[in-house]
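Quick one: the structure is below, questions incoming.
With one protein chain withheld, the remaining protein chains of the complex are depicted in position.
A and B label the chains in the order they appear, each numbered from 1.
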Amino acid sequence: MDEAKLNVTEDGLQIKAVDPSHVAMIETNLAKSAFDVFEAEPMEMGLDIDKFKTVLTVAGKTDMVELEKDDDLNRLVVNIGNLTRAMPLLDTSGMPDPKVPSLDLPASVSVAVGEIGQGIKASKTVSDHIALSTSKDSFRLVCEGDNQNSVDLSLGKEQLEKLDSSEDTTSLFSLEYFALMVNSLPADRILHINLGTDLPVKIDADLAVDDMTGAQGNVKFLLAPRIDRD
Amino acid sequence: MDEAKLNVTEDGLQIKAVDPSHVAMIETNLAKSAFDVFEAEPMEMGLDIDKFKTVLTVAGKTDMVELEKDDDLNRLVVNIGNLTRAMPLLDTSGMPDPKVPSLDLPASVSVAVGEIGQGIKASKTVSDHIALSTSKDSFRLVCEGDNQNSVDLSLGKEQLEKLDSSEDTTSLFSLEYFALMVNSLPADRILHINLGTDLPVKIDADLAVDDMTGAQGNVKFLLAPRIDRD
Partner (left out) sequence: MDEAKLNVTEDGLQIKAVDPSHVAMIETNLAKSAFDVFEAEPMEMGLDIDKFKTVLTVAGKTDMVELEKDDDLNRLVVNIGNLTRAMPLLDTSGMPDPKVPSLDLPASVSVAVGEIGQGIKASKTVSDHIALSTSKDSFRLVCEGDNQNSVDLSLGKEQLEKLDSSEDTTSLFSLEYFALMVNSLPADRILHINLGTDLPVKIDADLAVDDMTGAQGNVKFLLAPRIDRD
């Protein structure tokens, strides 16, 4: 995802992005309460994602970061201590305003990131796509490569937070996008995964988790299936 | 070494490999007692070394790894917890079955890996070959590069576990292979090195060392000399 639209409302901040091939969609919400100070008029900004990441890496883990929109020069101004970093904003008029569609997916699984990390890592050595499947008793990640290479991670109810699969489901996905999504979260974060057969996968997880007040944000991720199995 | 032959006997497991140019030979033995469970029919398997390493890196340091041969599909199946990783086996019929020849080498030295690590590291900046020499009182690693570059590491009896050199010896070796062998072992492991003049070097070391029961395996390494000194 090269660019993203950042929406500021009175209640908080939302970032939405779609990858260039329209296979994956991501929506991140941060409530007003996730910020130390939040004073904003409703507005939207177009972000170059890579540049925004580069700007934020200047801040240390405990540095207070201040974001400000410079309307005159159409820039985002980031203040970190005595340092001011400005970056241009993109025109949002041509940007899609993706809405995560409401999908009726028959299976739902809740699992900690750490439970599937090893399976994803092993799969990367085998192929670039991964099948996610559910049955009444298990959630499986299966990756079939060329030759006799394969990875099969099967998690029973004891490894899952929740499993609700009235019918068996299975869909094939881009491993790269699935891995990027999962690996962006800490190992103890719970993924809420909704699945069907040859249908998109929808993943929800908490963001900005605070021991005292709970999550003050969330991320929603939608990934289209690869139908053309060979 | 691209491929290796893994021999399973009733007593344990042996891996043998020769490098493509037949300069280096390695033989690794792991006793049955080195495994938590060992149930095997005698058999042999051909391994793609790089692939086997990739498969094993999925396992954490404390994960139990289960190796199984799938005869129907001619695959090696590796189970790590809930994860199953399969990889194809190679045909062993064309693979050499190298035997470390019995050599009568006049000098023997026992030295900890850590004592020669710095010398090997320094040598890499100077040349791609290294001379190992013994005299009555010392074990030396000498590396002569172009120009006036050189490295000379001289270890006396106080740095050696053992030195037995009735005659002076010296042979020249590929630094790359020698370094790979030495650096695969921990710094406190003792190398038993047998040397002659313009003869192969033979190195033995313990593997699968357990504080309670001692070593449950060993590695034998043979490296041909480079005769054509310039």
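Simple rule for what comes next: contacts are C-beta pairs under 8 Å (C-beta built on N, C-alpha and C of every residue); 3 or more make two chains touch, one makes a residue touch a chain.
Remember, it's a predicted structure, so these values are computed and weren't measured experimentally.
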Q.
I'm checking contacts with the chain that's been left out. Which of A:8, A:87, A:180 or A:209 qualifies?
A. A:87
Q. With respect to the chain omitted from the figure, which of B:12, B:46, B:119 or B:217 is a touching residue?
A. B:119
**Q.** Option touching the unshown chain, where A:74, A:183 or A:213 are the choices
**A.** A:74
Q: Since one chain isn't shown, list which residues of chain A touch it in the complete complex.
A: 51, 54-55, 58, 60, 73-75, 80-88
Q) In the whole complex, what residues of chain B lie against the chain that is missing from view? A) 118-119, 121-122, 125-126, 147-156, 159
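The working rule: only the chains that are shown with their structure count from here on.
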Q. Which angle of rotation, from 0 to 180°, maps the CA atoms of chain A onto the equivalent atoms of chain B, to the nearest 5?
A. 120
Q: Report, in whole Å, the distance between the mean C-alpha point of chain A and the mean C-alpha point of chain B.
A: 45
